[in-house]
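Please find one structure pasted underneath; my questions will follow.
Omission of a single protein chain aside, the complex is shown with its protein chains in their original locations.
Up next is chain A:
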């Protein structure tokens, strides 16, 4: 299956697959630290008392069925979600702190780019926001060219974003997040609707970004086979965390072959526990 596609890491417990940044040797605190994190939207509690940490320099997968609160959690982390209570520290600062805005790259689920601008014009504009001023013109040009190459759109540089396919527009959106050198990349379903070859290439890119730039990635997906490509996993269901582990440890713990089976196992267990709690009444 997809598990054997090139690129996926096989991290044993906590050892980083790549030589240089050893996450556990890093004295810096976790990239994300959440305690008692709760988010309400109107009358609904979307996230309930989450507590987790996301280590630096690794790819953490945020997985769960659609509607479980993945996007809300990501928006809370980048500081665009209202009504967030509890503790949520991102790169050592409270989430939403103004100094974090240049340090985080964020890709929303729907591609957020200007359809009536070309790929390069889109990136040029966002680059000017991140790194303004005339003196930075050359650096911006290099950054934009590299970001376009990173997402494999060099042949579409001068195409209007609105004329691209859905997957291509997603990649323009991703390229915007790769501008500059964000320490934390928050990617909301970046591989949705992409063909297998592109998905594999993007995951290879994510691993490269984590390894060579030492960046932390938080990638959400509802496709469970992508879980095997992450260093760590956060499994969510109905606003709660079911697991916070490495893919390997999760499979071992649940005695299953795949992360998908492990997830289903945990869901069934959670349902059963909820039922036994309710029956005594």
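Definition applied: a residue touches a chain if its C-beta (ideal position, glycine included) is under 8 Å from a C-beta of that chain, and two chains touch if they have at least 3 such contacts; residues count from 1.
Just so we're on the same page, contacts and distances are computed from a predicted model.
*Asks:* If you look up the hidden chain in UniProt, what protein name do you find among "Roadblock/LAMTOR2 domain-containing protein", "Formate hydrogenlyase subunit 4", "Acyl carrier protein" or "Transport permease protein"?
*Replies:* Options "Roadblock/LAMTOR2 domain-containing protein", "Formate hydrogenlyase subunit 4", "Acyl carrier protein" or "Transport permease protein" narrow down to "Transport permease protein" for the missing chain.
*Asks:* Where the complex has a chain not shown, which of A:53, A:121 or A:157 is the residue touching it?
*Replies:* A:121
*Asks:* Among the options A:83, A:141 or A:269, which residue touches the chain absent from this view?
*Replies:* A:83
*Asks:* Considering the whole complex rather than only what is displayed, give the residues of chain A touching the chain that is not shown.
*Replies:* Listed in rising order, the touching residues are 35-38, 41-42, 76, 78-88, 94-98, 101-102, 104, 106, 108, 110-117, 121, 125-126, 128-130, 132-134, 160, 176.
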